[in-house]
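Shown below is the structure under consideration.
In this view, the complex is presented without one of its protein chains, the others remaining in place.
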Amino acid sequence: MATFFFYGWCGVIVAGLLTLAMSKKIIHAALGLLAVLVALAGIYALLSAELLAVIQLMVYAGGVLVLILFGIMLTGRLSDQPMRIESRHVGMGLVVSAALFLTLVVFVGPAFLSVAPTDKPGSLRALSLSLFSEYTLAFELAGILLLVSLIAGAVMASSRQS
Amino acid sequence: MNVATTGWNVWVPLALALPLVSFVIRYLIGHRYGWVVPLLATAFLLAGWVCATVLLVGHSHGTSTFSLPWFSMGADVISVGWQLSPRSVTMLWAVYTISLLVHIYSIGYMAGEAGTARYFAWLGFFTFAMGGLVVSSNLLVTFCCWELVGLSSYRLIGHWRERPAASAAATQAFLVNRVGDLGFLVALMFLWSQAGTWEISALVSMPHSDELKTAVGLCLLLAVAGKSAQFPLLHWLPDAMAGPTPVSALIHAATMVAAGVYLFVQLHFLFSADALAVAAVVGLVTVFVGGWGALTQFDLKKILAYSTISQLGLMVAGVALASPEAGFTHLLAHAFFKAGLFLTAGALIHAVSHHGRAPQQDIRHLSGLWSSHRAVVICFMVCAASLAGVPFTSGFLSKEVLLSQVGNHPVYFGLMAASSLLTSLYCARLVMYLLAPRPAGLVTHPIPPIMVLPVFVLSLGSLFIGLSRSPFSLQSGWPVFATETLAPWVAFVSTGLLILGVGLAWRLYRHRPEQGPSESWIPHTWLDSVQKHLVLTPALRLSKATDQVDQRWLDGILHAASYGYVAFSFVIGWVDRVFVDGLVSMVTTVAQGGGKLFRALVNGKIQSYLTWGMLALLSFMVWMLYQLAHR
Partner (left out) sequence: MIATHHIFVLSALLLSVGLFVLLTKRNAIVLLMGLELILNAANLNLIAFNRLYADALHGETMAVFVMVIAVCEAAVGVALVLRVYRHYATAVPDQINQLKDPS
């Protein structure tokens, strides 16, 4: 059952990736990204990482994507036509990415063929506990980082000529 | 016999050096004081004459040699030194005496002329060279002095530089002498290779093969012929009369031309019988050629020149046929009376010539001086009498010695007798022309006494006392003469020939004809052209041919070499440009290309940066994983 869902989400991911990579319209690309992000949340849930699934949906799909959509909106104002995405050096990109994919799959993949995962319990409680005990410092620092990037983004995006 | 005479050895270099000093003095005295040079030269020569007299008086017997090593060739040492024998001492004294008298005469003769410093300098140098030639004990040194004598003769004949005839005559004299010097050199080579030494004293004591003697003899004969004007090398002597008369007196009558005969006398032992026969023939031919020349000339100095040639031939024939002592006797006598004749002739010419015009040397116009210059004319006649062989003169004595020593051979005796007839003929002719009545309107100058004194001394020497105390034999004469008896019938024959000659001259020349036999009979004109065709033209052609070779071939080779070099340098330049510079520019091109290649990576496009970065990372990953997998 889990594998069936897993392969379903995989299909969604693949479709999203294809859309993202090959569409000419930027909105379609953004929607493709959205599909990928949502499907990933589903896979996280299947892997017993519920908190992360939710965070993924909220933060990525709801935050980052919206941010990107805003970006699309703000950078596409020159003409009334939606911007067309052009590609450059597609061959080279294909070669490099295919090489990377093959390298990983051929050289690194076989190491995990005989690995047997264990069934692990849900992680919400354990994750929260570890966030506030073991990783408190990192947590705090992450907060500071968020604050800083908030300010930075606000400053940079402002229309003042500074 | 060797006499221990170390004390005398200082006089020889002193005697030789004093005239040399007078040569050097000329270069030290400036132009302003040029008038002192003649007096100074004469003074030095007087001192030298005193040394020579000391040697003559003190060293009249025996032989001594002195030598210093000069240079060495390997194991052989050539030394320079002198040999004092009665003969060399006497000859040295004769040379110095005549040179001194010529110096004194020249003070008057060359007075007022430009270039007297030069003249006296070379007179001194000549005396030094001649003295060296006479006393030298090594044939190499003799040869050096021989050449130096020739050099000073060249300078003195050509003293009047502004006259082209003088320069031409000087050159001719020098060149003809060179032909003779060739003979001397070859003889030296023969002697070195066969006998191994050039020392006269050593050569005397060595036995020599007949072939060597013939070879050396013929070569030396060539040298003698060149220097002493034997046939066919005699035509330079009449032309040398273009020089000043005192020069003719010193060099071409008494000393330089006598050097050849002197050499003949010294080295008589090196001549084989065949060489002596050839020498006799040459000498006899010269006698008649010279005598005939004297008969046909009207120039006073040329007559005396031909007479000198004739007498030199007689000397050579005498040494060859009679004995060296006989020839030497005649050499001494001839020195005095010929010098006297020349100096007198110079004085007479000086009396008749006018300043600014060419000197009057034609005997047809020198007549009538008996009344105005009696003393000089008498001296002239005394010397001429000595030449002709009149009794009571030295010439008579020397001719008697010659004739008596060949008395055994009728042919030779006949030829010599004929020569003495010829001599008396031309002497009488000369005197007759001179004693002709004075033409009207002849203006003469007085002769300065300084010129008369040497003439007087020489004419005294031409009398019998010049040779011996008795007018009829040499037995009480100078120690150099071999004491031998003279056959009295010879005296009668020679006196008879003398009278015959005078009578013949009286008949032929009583009316003093203005024309003589044509000059084409004189051999020296065609001798000149023979030499020109034999020697000069081929030499010129050879030199032209070598010049052609040099220009076309040698220069051509040089040009080709230089062209080749230039072409080679072009090739080198091409190689340098193409290869060496090409190498350098290839390096730069590679560097530039590499730079351009890497610069193209920095194109400001982040996606291309990312692409290359990913490729690098990828390759690193692949390699790492490969290593990990195969460890």
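Labels A and B are assigned to the chains in the order they are written; within every chain, residues are numbered from 1.
Going forward, contacts are C-beta pairs under 8 Å (C-beta built on N, C-alpha and C of every residue); 3 or more make two chains touch, one makes a residue touch a chain.
Source: prediction; values computed, not measured.
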item	value
Positions on subunit A contacted by the hidden chain, ascending	2-3, 6, 10, 13-14, 17, 20-21, 26, 29-30, 33, 36-37, 40, 43-44, 46-49, 51-52, 55-56, 59-60, 63-64, 67-68, 70-72, 74-76, 78, 83, 85-90, 92-94, 96-98, 100-101, 104-105, 108-109, 112-113, 115-121, 123, 126-127, 130-131, 134-135, 138, 142, 145-146, 148-150, 152-157, 159
Residues belonging to subunit B that touch the chain removed from view	599, 602-607, 610-611, 614
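In this text, only the chains that are shown with their structure count from here on.
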item	value
Touching residues (chain side subunit B, partner subunit A) in the complex	607-608, 611, 614-615, 618, 621-622, 625-626, 629
Touching residues on subunit A, where the partner in the complex is subunit B	88-89, 92-93, 96, 99-100, 103, 107-108
